[in-house]
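Could you have a look at this structure, given as structure tokens, before my questions?
Only one protein chain is missing from this complex, and each of the others stays in its spot.
Right after this comes chain A.
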Amino acid sequence: MRAGFVFSEVLTGLRRNVTMTIAMILTTAISLGLLGFGLIVAKLTDETRTLYGDKVQVQVYLTVDQSRSDPDCTGAVCQGLLEDLRGNPDVASVSYESQEAAYQRYLRTFASQPEMIAIVRKEALSATFRVSLVDPQRFRVISQDFTGKPGVLSVDDQSEVLDKVFSLLNSVRNVAITIALIQAFAAVLLISNMVQVAALSRRTETSIMRLVGASRWRTQLPFMIEAVFAGLVGVALAILGLVVAKLTFVDKIFGSIISTGLLPPIDGTYLVFASYWLIPIGIVLSGAAAYATLRAYVRL
């Protein structure tokens, strides 16, 4: 089979069917652009999680009595808590800060504020377990399990802030992916329509091909290439859209949040990551839609 010959068939087909092709390309572009956006937010959520995973620790404060009577955590109560924490599958690591260490840290933190140092009493400070989590989104588990246990004063898990950040990111991602799926459905219908129109407008060619014994595969190939080509143009537009969105919109709006360290920086790797998925998805989407249409509707 000769590539040049097939290619010229494809070009003629696309030109003959230009409005439909444009509609299909734009729908595919919007669909894949949104999907790319969803993928980027998903990755952002992941990276935020790791960002916080390094920083966020759940603090388990021990009661003052417990802190004073067992400063080195050798007693049964303190050891019991430590064992429970270490045995918990959500816990990545635990470190113990004694009352003395807490006091020293307090002194260091407020070294330049003598009035703060004046009011502190070492006996009033709590020893603390600092707990790092495998999945920082599961911070609440620790406070549920450990609040009210003997020897535990309170558990501080910063749940409110984290809840907000993660739920915002998750819902943005879900909305983007939902719209992307609806758009993808529309794109599939348009591809199917495009293929049907193309096949109809080239009935004579295909009927002659059938007559002289061209294989089904050879007869369908130009239509498939046409759809995949249009799909790839859609992918290119989608990626271009994401690049423009990043330069004009994301960098300006999220720039300040990112510089506070609340969100990780959104750089070029996000676009590479999105493209990495969008290109094969675009090819498979358009190719499969065309193939299914040819099988189902078009007699070749």
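The working rule: a contact is a pair of C-beta atoms (placed from the backbone, for glycine too) under 8 Å apart; a residue touches a chain by one contact, two chains touch by 3 or more; residues count from 1.
The rule is simple: contacts and distances are computed from a predicted model.
According to UniProt, the chain absent from the figure is "Cell division ATP-binding protein FtsE", selected among "4Fe-4S ferredoxin", "Succinate dehydrogenase hydrophobic membrane anchor subunit", "Cell division ATP-binding protein FtsE" or "Carrier domain-containing protein".
Touch with the chain omitted from the figure is made, among A:Ala29, A:Ala102 or A:Met209, by A:Met209.
Of the candidate positions A:Asn17, A:Thr48, A:Gln196 or A:Thr219, contact with the hidden chain is made by A:Thr219.
For chain A, the residues touching the chain absent from view are 1-2, 5, 204-205, 207-216, 218-219.
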